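Every protein chain except one is present and positioned as in the full complex.
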Amino acid sequence: MGTLRYAASRLLQAIGLVLAVVVLNFVLVHAAPGDPVETIAGASGGMSPELMAQLRTQYGLDQSLPVQLGVYLGKVARGDLGYSYFFNLPVTAMIAERVPATLLLVLSSVLLAFFAGTALGVLSSRKPNGWLSQFITVLSLVGFAAPVFWLGIMLVILLASVFPILPVAGMRSIDSTGGGGLKDMLDVAHHLVLPTLTLSLVYLAQYSRLARSSMLDVLGSDFIRTARAKGLADRVVLYKHALRNALLPVVTVLGLQFGNVLAGAILVETVFNWPGLGRLAFESVLRRDYPTILGVLLFSSVVVVVMNQLTDLCYRFIDPRIKAS
Amino acid sequence: MASGNDNNNDALLRVQDLHVEFKTRRGQALVLNGVDFEIRAGETLCVVGESGCGKSMTALALLRLIPSPPGRIRNGCVLFQGEDLVQASDARMREVRGNRISMIFQEPMTSLNPVFTVGDQIGESLQLHAGMNAREARQRAIEMLRQVGIPAPERRVDEYPHQLSGGMRQRVMIAMALACRPDILIADEPTTALDVTVQAQIFDLLRDLQREKGTAIMLITHDMGAVAEMADRVMVMYAGRVIEQGTTEQVLSEPGHPYTRGLIDCLPELGSSAAREGDVREDLAEIAGVVPSIWELGTGCAFRERCPRAMERCAAEVPPMFAVTGEVAAGTPHGAACWLHAETLKTLEEREREAA
Amino acid sequence: MTFIGKTDTLLSVEDLKVHFPRGKSGWGRQPEVVKAVDGVSFAVRRGSTLAVVGESGSGKTTTALAVMRLAPVTSGRMQLGDTDLGALKGEALRQARTRMQIIFQDPFSSLNPRERAGAAVRAPLDLMRVGTPEERTRRVAELFEAVGLRPEQQHLFPHQFSGGQRQRINIARALATNPELVVCDEPVSALDIAIRAQILNLLARLQRELGLTYLFISHDMAVVEHICDDIAVMYLGQIVERAPRRSFFARPLHPYSVALMSAVPTVSGGRRRAANRIKLSGDPPSPIDPPKGCRFAGRCPVAEPACAAELPPLREVAPDHWVRCRRVDIVDGLPRTPLSIPESP
Amino acid sequence: MSKVITMPSATAASSKVPKIPKASAAAVRVEHPGTEAMRMFLRNPAAIAGMVMLVLMLAVAIAGPWLYPADPFEIRTAPLTPPFSEDAWLGSDYLGRDVLTALIYGGRATLLVGAVAALLSVVIGITLGAFAGYYGGKVDAALMKLTEFFQVLPALLFAMVVVTLFSPTLVTVTLAIGIVSWTGTARLTRAEFMKYRGLEFVRAERAIGARDARIIWKVILPNALPPLVVSATLAIGAAILFEAGLSFLGLGDPNQMSWGLMIGSSRQYVLSCWWAVAFPGAAIFITVLAVSLIGDGLNDALNPKLRER
Partner (left out) sequence: ADEPMRGGTLVIGSTQTPRHLNGAVQSGIATAMPSTQIFASPLRFDDKWNPQPYLAESWKLADDGKSLTLKLRKDAVFHDGKPVTSADVAFSVMAIKANHPFTTMLGPIEKVETPDAQTAIIRMSVPHPAIVLAMSPALCPILPKHIYGDGQDLKNHPRNTTDVVGSGPFRVTEFKPAQRIVLERFDKFFLAGKPYLDKVIVNVTPDMASLMLGLERGDIQMLPFATLPTDLRRMATDPKVSLTPKGYDGIGALNWLAFNTAKKPLSDVQVRKAIATAIDKNFIAKALMGGFATVSDGPLVAASPFAVNDLVRYPLDLKKAGEMLDAAGYKAGANGERFKLTIDYLPGADDQQKNVAEYIRGQLKKVGITVEVRASADFPAWAKRLASHDFDMSMDLVFNWGDPIIGVHRTYLSTNIKPIVWTNTQSYANPKVDELLNTAGGLIDATQRKAYYATFQKIVTDDLPIEFINQVPYHTIASKKLGNVPATIWGPLSPMDEVYFK
């Protein structure tokens, strides 16, 4: 028994979950009114019915839905997400190209939110009525209430027109050749500042609040009293005994919310023209590029599932009680 | 280091006129209202009383662990070997905690940190107070676990609290509390959450350890049986005050306060059926009513509403501690805070016979 | 041994088993089963009190809940009067609830914090449509009086009562439909000593006056001795000893019962008693994977190798005195315990 | 209703009534927890501020069209009139539509979608969560799989797909938001129900013969409500933001003026008319802020732990 078996069973469940997501989306996308071939025809400026029929055959759209689904699942199992109707490129390649940008944005935002948020929350829990606490309250209200895209636009206006110090669009300067040297990295980092700040604000607010209340909760528990009774210094009690316990809810939310962060990325990428998955998703939705939509949905679900598993792992690392069950 | 089990009268710890208040939305609540007592080296002092009477607060106040902001020690002093802990610096207080005076709590389930191994948690105090390194601390932790009767301590030392049963956790708590050989061990209802068979084990353990190390124990409980079994001296609390204290023998067999009397009488006693005729079941004696809330105390004796022998005077003035055996001073062998004694001090022996 | 059919028997339970599946089963793994109650039989005479004692986790509450049909019964037969409790379903079961009621341990969590005391006591009447609304109102007032509460207190919420008062409300609610059987699951363990006596007296009086039958669960031997007529001692999901009160308290037979009795601290016993106590080592084994033989064998001071090999049956060693221990002998027609409290009276 | 149970007489029982305790807590009149919570809430200035803001917003949205009948799509002034000018207080957008009018009318759609979608998500969430938490076992496992499924599904993306595929109208947008955002409430409800399911007063209800429906809706739900109310309040805020996000991406109902739509359609012109984006954004911000202030206040008021302080 034990960890291996547990991991295997979790993996199977995760696969099942992703499979369900794929099937639902596939059915939904194909059951919806509207025909991808018409899109292609439209994008090419019109097309004869014969050509359209030919395209349908080519994309397998003339077959029954279950057959199409079967074919699709078969391909997915082989790591093939099909070809984009619009670009006629392998969806896998297109996603792969966009992933680094999105991961960069999302991870930097999440990490910033997590570390800064937790730190703020913990610090403020020492003085539950101090100014830091008040600040966090305000921050969390603003973070929750301001639409992320609006915040982004306002930042763009501010920084584009009023204080033009930070780039407001794209991931690299237009004439940059990429490449990955130090200069390129600095360039990307420079472009990353605004989107990351925007995207992380919501979560920063949330985590700091959560960390604070969870910290206060833990600080009121019996084992903290025990630690104090041992004569430990406040610092040790706070950072050694309380923090690890207080992190649990924060980590849980982190895992659960990863999907939301991805969604937020769609908006932020749109505002800041960040060449990531979110924009790809948005654009494929507008173009009814079904294979790409399905691919992105599949990919995001996989990411969320993986994140959840990682959270689970973290959880087991932080909380020994979990191993038992 | 305490000098052992000799019955010397020097107080190791003396508490004088301790007042603890809590700030609540309804105003200041005085949960300890002038508590005086002492703990002598090597003895076991039992504190009994109904729920909410301030037993835990008294214990926490000794270590200055009263949850604050809402609570604070308003006045009074806690003299530990002559040093007033109420005035001591935070750093000094940390030296005392877990080292000279340590404490174990009622809930073994929640009083251990779930994310550290028991070895770590025991070793922590050792590293802190005895200056041991991690390896030494671990060795010592294993030894402590063995001493408190945990089987296979080498294995258990690396386990987490949730892997242990309630009884074992309480033993771990005891091991942790005793690791630095404190002078005083405060045990706040250490067995309430445990089965009687396990409680018996814990009590045995405490007694054995006390015998070996001469640690003074302040045991909080509301089980009179436990008092009879464990205590050298007893202190009865009611609504934030000490209402009676004396040796176990004195308090249990000749209680000086009607409340103490009531507490003893309303206990169903084991072995009663042997004395009982047929199937006739006699009602137990009752103490009517409930403990008044802090807000309804008013003046006078807090017990007067429930007291079968209340007098006019009880409502007017708070009774001082009368020396049931004659002397009136702190640390008397047997004292009770009841006006009855003011009237009848001379005929005390008669009254006791009546009551019995 | 069968209790079914005995005329004065109100409740009889035979070979009751309650097994809880635990946790998620992995792929192709047998789900773990908590054998909370594993073959329990007893009977309660009409108008009497059967006390069930035992260590924490030994299955007392589960037994009580099973009898109340509030826990899933894995197997076994339960009969209330001439009704087969185990076979009841749906509406019939609901109706049968008028005949049996339960009082829980924790007076703080056993009342709905959002329901006024009066409404709580009235709820069973409303649910079972007993009498007319006016009659119900009157009945609630009577019940309040009977348990020693003032009628105007009907309008208060639970948090406005003390623990003892809440337990009185619980009792009033339990008595509302005039049940034959009242299951009391540690009704006084959460109460202060001073209040405990009040409630025990109340329960005794109600039994006397209304002819109630109690299944009384406790782990306080002194309380049990005070209140019960018969006693059953449970250990790890099984009854290890069952006897009339006098017989048991005069001479407990099972080593666990003896150890239990010796562990109870008493005011009169004091240190002397403590010094002579039988020391048990270790903790009870897990109900997930109970030992094959006598479940107490691992901690029993007088266990023999054979004890662990085979589960001893519950046998009648004296009239109505049943014990599940190989080592109890019968000498001169009297049972003799292998273990006794080494105390000279 | 089967057999009629006769009223037992309690007279026998009352023969020896013990002394009724006098010094009871009942003597101290403590109000109903609801009243107490209400008082707490009313004493919280932030919550009151939120309440005032929300009521104002609602009043404008409801009464606005009466007081100020106009077509928000109508071109009224020169395009890009800056704010604080005479014929357009808050300026006009790139078409010359009055921002203030759009703001007034847009609030209706935004608030309506927010409220209905939140209601939908809360109803779905509470129902599923309640069943999962109350029944446990297989029901729970199945429902939790479903919840997990919807949690894994990227909500915004999924809603985008749904809205595009089935044409963006207020109804589809509302449904889409409701469908993707119930999981949090469901989990919370489930946790609460699991907590209460094990409590003795729930067992007691079963013991006195209450049916499941009564226990779920009349006994547990009212008790579990405080955190759910808080989460429902927040759900309104979240739904408003969600709607705004969809509209911003151009996937809102184009025939229905909404704040998100204003931002989305004016976004291209933001460098020429910041006001057409800033004001609706601020309106969303204030509304959601109001809602979350109320949520915060409710949280403080309904949380017994905080109430003690």
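Of note:
All chains are identified by letter, namely A, B, C and D, in their written order; residue positions are counted from 1 within each chain.
What we mean here is this: a contact is a pair of C-beta atoms (placed from the backbone, for glycine too) under 8 Å apart; a residue touches a chain by one contact, two chains touch by 3 or more.
Just so you know, these numbers come straight off a predicted model, no measurement behind them.
Considering the complete complex, the chain that is not shown touches A, D.
When the omitted chain is restored, the residue from D:Cys273, D:Leu289 or D:Leu302 that touches it is D:Cys273. Of the candidate positions A:Thr92, A:Ser173 or A:Ser213, contact with the unshown chain belongs to A:Ser173. Contact between chain D and the absent chain runs through residues 71, 73-75, 78-80, 94-96, 163-164, 167-168, 250-251, 253-255, 265, 267-273.
With the whole complex as reference, residues 33-36, 38-39, 41-49, 58, 83-84, 86-89, 94, 97, 156, 160, 164, 168-170, 173-175, 270, 273, 275, 279-280, 283, 285-288 of chain A touch the missing chain.
Everything below uses one rule, namely that only the chains that are shown with their structure count from here on.
Put simply, the C-alpha centre of chain B and that of chain D have 50 angstrom between them. Taking each chain's centre as the mean of its C-alpha atoms, chain B lies 31 Å from chain C.
Remark: chain A and chain C have CA centroids separated by 54 Å (rounded to whole angstrom).
Multi-chain contact residues of chain A (touching two or more other chains): none found. The multi-chain contact residues of chain C, meaning those touching 2 or more other chains, are 162, 164-165, 198, 201, 205.
Across the complex, chain A is touched by residues 63, 65, 67, 93-99, 102-103, 105, 107, 110-117, 124-125, 128-129, 160, 162-163, 173, 176 of chain B.
For chain C in complex with chain D, the touching residues are 65, 68, 70, 91, 94-95, 97-98, 101-102, 104-106, 109-114, 123-124, 127-131, 135, 138-139, 142-143, 145-146, 148-150, 153, 156-157, 159-162, 164-165, 170, 173, 176-178, 198, 201-202, 205-206, 209-210.
Chain D contributes residues 1-5, 7-18, 20-21, 24-26, 28, 30, 32-33, 199-201, 203-211, 214, 219, 222-223 to its touches with chain C in the complex.
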